[in-house]
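In this view, the complex is presented without one of its protein chains, the others remaining in place.
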Amino acid sequence: MTAAPANDIEFRSVTKRYGTVTAVSDINLAVPKGAFVALLGPSGCGKTTCLRMIGGFEQPSEGTVLIDGREMNGVPAYRRPVNMVFQHYALFPHFDVEQNVAYGLKQARPKLAAAEISARAREALEMVRLGGFERRRIHEMSGGQQQRVALARAIVNKPSVLLLDEPLAALDKKLRTAMQIELQTLQRELGITFMLVTHDQEEALSMSDMVCVMNAGRIVQMDRPQDIYDRPADLFVADFVGKTNRISATVEPDGATLRLSNGMALAARSGLRPGAATVALRPEAIDLVRQSNGEGSPLAGIVTHRIFLGSTAEYQISVDGLGDFLVTADRRSMQEGDLVEPGERVALTFDPGKVHVFPA
Amino acid sequence: MTKWYRENAPISAQNLTDEWMRLKRGSVTRRHFLGVTGLGLAAAVLARQPGLFNSAAYAEDLGTTMSLATWPNYHDPATFEAFTAATGVAVEVNVFGSNEEMLAKLQAGGTGWDLFVPTNYTISTYVKLGLIAPLELAKVPAFSQATESARFTTEGAIDGTTYALPKNWGTTGMAVNTSKIKTKLTSWKDFFEVAMTEADGRAMVHDYQLTTIGSALVSLGYSFNSIKPEELAKAEELLIKVKPHLYGINSDYQPGMRATDAWMTMCWTNDGAQLNRDMPEVAYILGADGGEIWTDFYAIPKSAANKPAGYALLDYLMTPENAVKEHIANGAPTTDSRVLALLPADVTSNKIVYPDEASLTKLEFGAAVTLTDPARAELMARFKSA
Partner (left out) sequence: MRGAKPTGCGSPVCLTAHTLFSLLGRRECGRHRAAQKFERCRSYRKSKMKPMITDRKRHLVTAALVAPAGLWLLVFLVLPFMAMVVFSFGERAPEGGYQAAFTFAQFANLPSRAAAFWNTMMIAPVGAFLCLIVAYPVAYYLAIKSDPKYRLVLVSLVVVPFWTSLLVRTYAWMYILGSRGIPNLLGMIGIEDIRLLNTPGAVLLGIVYGYLPLMIMPIYVSLEKLDRRLLEASADLGAKPVSTFFGITLPLSLPGVMTGVALVTILLLGEYLIPQLLGGGKVFFIGNALVDLFLQSRNWPFGSAIAVTLVVVVVIVLSVAMRIAWKVSGSRQVDLV
């Protein structure tokens, strides 16, 4: 190969079946060098299978997986230039911290000098801020520390791609947030491709620069995080990534007018396919207006629940003719800077441009 | 061969079954096999001898089971089947490889034996240790002191009290598979020499101090019963030299001889006769330099759980008509002239069973002291663990 391939990982029409069950169906995917990609989806969507096919623990039933431009079909895990941080870490319980990290180095042929192995293992431990823990036993380490050991162990061989399988799932929320930042920092320092599998959309959105949403064995959308959030490709993505209000509606024959099920008409962007449709609307795209004087509004309802979150508050509003709505309101944006009390009547306003319309 | 014998000989009639039973006795359930009830044969026996079970011995309540301790390949299984058919008492048979083993079990207690078969030289020790009781001869009407040969039966009585009744006498010689071993053996000296040469890896000695040490002593020109330290030391030296060449140390040598795993073994008369009957190439030879002559007795342990059954079986076995079948199956010579008279000529003329008097002159009866002598016991242990 003369020119270095642009993509670290490539899936070409990859299908994976287990018996009669299809776990991954005809996936095409290209991950550019140095990217931080998140495979996001509900459990059973095939994201872990994809990761395991890269790692070499599964072989595709059809299609090809390429790493660094090389076909990987039939190449065993131990010959692949990728390393993985396993769910629950899979640290070797009979080794201490340094032996765990050094394990990958000890496999190198020709053999590395003991001093070099030790030095590089310690260097990797320094990178994950675990200097001084070399002689600790694994079971003496906290969950967060074990996570770092797993990271150090996976990066010590300087892989071209680091695979992370739900790496933060076992950590508590505070630690998770801290680790998210650390992982991003680490990725920038190492400059290698990170591929993260997660079912946590927040994690995917916050860490990666590319999110690949999967559902039922297929890739539904692959985009930058903000595009995934702002322009979901379909109702599944809109639903799965962030919170959303779903309203059934009809697109008028002009293809530009939406009529909600309560009769309210909306001017949407043109070119929609006429017929039944579902409208998705983010909670934070809605503004609330108190309706104490009873003035008419096309969209109004009664606040049934309020969850106070500090700078914002979440409201559940029973909208006339449309059912429950979820609204996230910035306190400062509210009239009188005050909170709306449950039981109050409110009018709901929003920018029609922020409405997503999907054919039903 | 008389017609009577042919009809009643269990061997010729049921050769296959018997072979199987012998296999069983010699091996599979050698310590615990239970006498099986065989009504068919017993019924035939009953029909022929209607008066047989009316004697005093069967007057008491005999229970349903009894236990006999004896030697491997020592009885005709049909005997017990017939006894069970006649009395309703099943006989459990335990077999042992040495008198020491029997003594050890009785000393430890709780054997449950109602009748056992000690060898002549052990009886005085059993009496001394209070392990056997004087026999109530009234309960054994079939026994006849007058027809017994005094030569073989004196050790059953101590100070005029009878403790044991003779079963049969016999010799300890060597059985040699002549199709495998071409050397003509005549003495124990030959035995140990051939064991290290032509029969290397194919010779067996007993797991029994009396005969193994005794024969080694004889081969060196000493007494079979010696307990002199310097003679025992020589015997030990010989045995330990021979040991690497042996096939096995086991008193149950018939299976090995029959399978031709072993080609030569120390052997008792009865086994010699049985082997020779089925495998004519196996010769039975008495040592010209000496060896053992012995009598096995029946005795009833003091601890017997079912003494009435013990006496009943003893009386049954003392009855000449039953004893003669036992002798034919077992192959050892009888001490009772009534039985001798009933035995067919081909048995009484068998030189294995009834050897010439001349070949017996150098043989010795075992001495009581050998049973309890710690030096012989330790010698045997050192030989086995060497």
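Order of writing sets the labels: A and B. Residues in every chain begin at 1.
Simple rule for what comes next: contacts are C-beta pairs under 8 Å (C-beta built on N, C-alpha and C of every residue); 3 or more make two chains touch, one makes a residue touch a chain.
Values in this document were obtained by computation on a predicted structure and should not be read as measured data.
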Hidden partner chain, touching residue among B:Pro134, B:Gly248 or B:Pro344 = B:Gly248
Key: Touch with the omitted chain, as defined above, among B:Lys167, B:Arg202 or B:Lys234   = B:Arg202
Inquiry  = Touch as defined at the start, partner being the missing chain; which of B:Leu103, B:Ile132 or B:Ile213 qualifies?
reply    = B:Leu103
On subunit A, residues whose C-beta touches the chain left out of the figure = 55-57, 76-80, 82-84, 86-88, 90-95, 103-104, 107-108, 137-139, 153-154, 157
Query = Of the residues in subunit B, which ones touch the absent chain?
reply = 27-28, 98, 100-101, 103-105, 107-108, 125, 128-129, 201-202, 204, 207, 209, 243, 246-250, 255-256, 259-261, 372, 374, 377-378, 380-382, 384-386
